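As you look at this complex, bear in mind that one protein chain is not there, while each of the others sits in place.
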Amino acid sequence: MFQWFGKVNFTPFTKVTEFAQHLKDGRLMGSKCTKCGATSFPPRADCGTCMSGDFEFIEYSGRGTLQTYTRIDAAPTGFDDVVPYTLGVVDLAEGGRLLAWMGESIAADEIKMDMELQVVPQIFDESEEIKVYYSIEKPGTTWHKGDSAR
Amino acid sequence: MDLGLEGKSAIVTGGSRGIGTSVALTLAKEGCNVAINYRKSDAEAKAVAEKINAMGRKGLAVKADVSSFDDAEKMVATVVEEFGSLEILVCNAGITWDGVIWKMTEKQWDAVININLKGYFNYNRAVASVFMERKYGKIVNVSSINGLRGKFGQSNYAASKGGEIAMSKALAKELGKFNVNVNVVAPGMVMTEMAESIPAEFLNKAVDETVLGRIASPEDCADVIAFLCSDRSRHVTGEIIKVDGGQYI
Partner (left out) sequence: MTRVGVMGIGHGLFGRRSDATVQELAFEAFRDALADAKIERDMIDASVIGSVPEYHKQRSLPGVVQEYLGLNPKPTWLTEVACSSGSAAMRTAWMSIKSGVHKVVAVIGAQKMTELTTPEILALMGRVGEVQWESGFGTTFPAYYAMFAQRHMHEFGTTHEQMLGCAIKNHYYGARNKNALFQKEITLEKALASDDVSTPLKVYDCCANADGAACVILAAEEVVKEMTEKPVWLDGLGCATASMSVLRRPNLVGLPSATDAAGEAYKMAGVTAKEIKVAEVHDCFTIAELMAYEDLGFCEKGEGGAYIGDKAAYIGGGGVAVNVDGGLKAKGHPIGSTGISQAVEIIKQLRGDCGERQVPDADVGLTHNVGGIGQYCFVHVYRRD
């Protein structure tokens, strides 16, 4: 499943592979160590605090603030068709940090350092293969959470 | 088998007679709110909506010409607003206008293509973004065994019915990742008003063709369609199920 994550994926195999399934269903998941309770976003299978390998996924709200950003004009292989694009680094409300694309709801001149944001799970709709990612949108943006495992 | 359709909302095109009515009523019996369209026959359409309301569900008759892109868009928006949600689309409205090709007029061809094939495009297109956003949807496009085989005098109908099948396969691929199933039901001869005007000898010929020795009722089709509208068929997509009693194997 993790091969679905990102426009190009270099790491299809991981112990946290279900992250991508949850993302496809509209849920942003971090991890919590079942032994000591330490949480992490992005999720990690092996606890950085107590080294236990037992973890569970916990849902993050996706609310956060903008730590920094950049608009990329010189694209690497695999991204020539979407350049220019803007990367943002978001400090999440529940802790942790993520890197993602600035989404369509925020115009270039609306981007302000430390602004409040909402990270939103997304599916690449123009791709034949299943590809998922998350984007950075205006606070208050809502979306549907599915349950394909029904 | 409990189809689990309680509280779902559906659109059925061509729901004021034949297979369409049977589908609308079957879905309503299973717990759905159902909206049907009508172009001219508002009395029949409203009667079906009444029957649905009488079952304790929401029934809605919406004036919409299936061959109009805008009408389809408007109807979907109206239904989403009235019912609060939309999970199911059954495209069923269609006509025949038979003739051998060397006599077929341009109007004959265009009418069948626009109502049948373009009509299915209009509605599939209008619901796609609704289903994608909700990450859930069931689409059943009703075709015909005459979209799978060639029938004398039906080049226009065959083109439209065959087109609906291929279109549905493409849509299954596009919408799958959003948890939307797109399937086709291909009936053979069905005992509807459309069929009642067929001469007896042709009807008998059809009976002889079927290995089960009978012509389908609208309910025979509606039951299969309802199954494909439910989560019982959650892992079936891009599929064609013939409901033809073995008329074409």
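For reference, chains read A and B in written order, and residue numbers begin at 1 within each chain.
One rule holds for everything that comes next: contacts are C-beta pairs under 8 Å (C-beta built on N, C-alpha and C of every residue); 3 or more make two chains touch, one makes a residue touch a chain.
This structure is a prediction, so every number in the text was calculated from the model and none was measured.
Looking at the complete complex, one finds that the omitted chain is in touch with A. For the options A:7, A:35, A:63 or A:138, the residue in contact with the chain missing from this view is A:7.
Contact with the chain that does not appear here is found for just one residue of A:33, A:47 or A:98, A:98.
From the set A:58, A:72 or A:130, the residue in touch with the chain omitted from the display is A:72, counting the whole complex.
Mapped onto chain A, contacts with the missing chain fall at residues 5-11, 14, 42, 67-80, 82-83, 85, 87, 89, 96-101, 113-114, 133.
Please note the rule applied: only the chains that are shown with their structure count from here on.
Looking at the complex, you find that chain B touches chain A at residues 132-136, 173-174, 176-179, 231, 234.
Put simply, chain A touches chain B in their complex at residues 24-26, 123, 125, 128, 130, 143-146, 148, 150.
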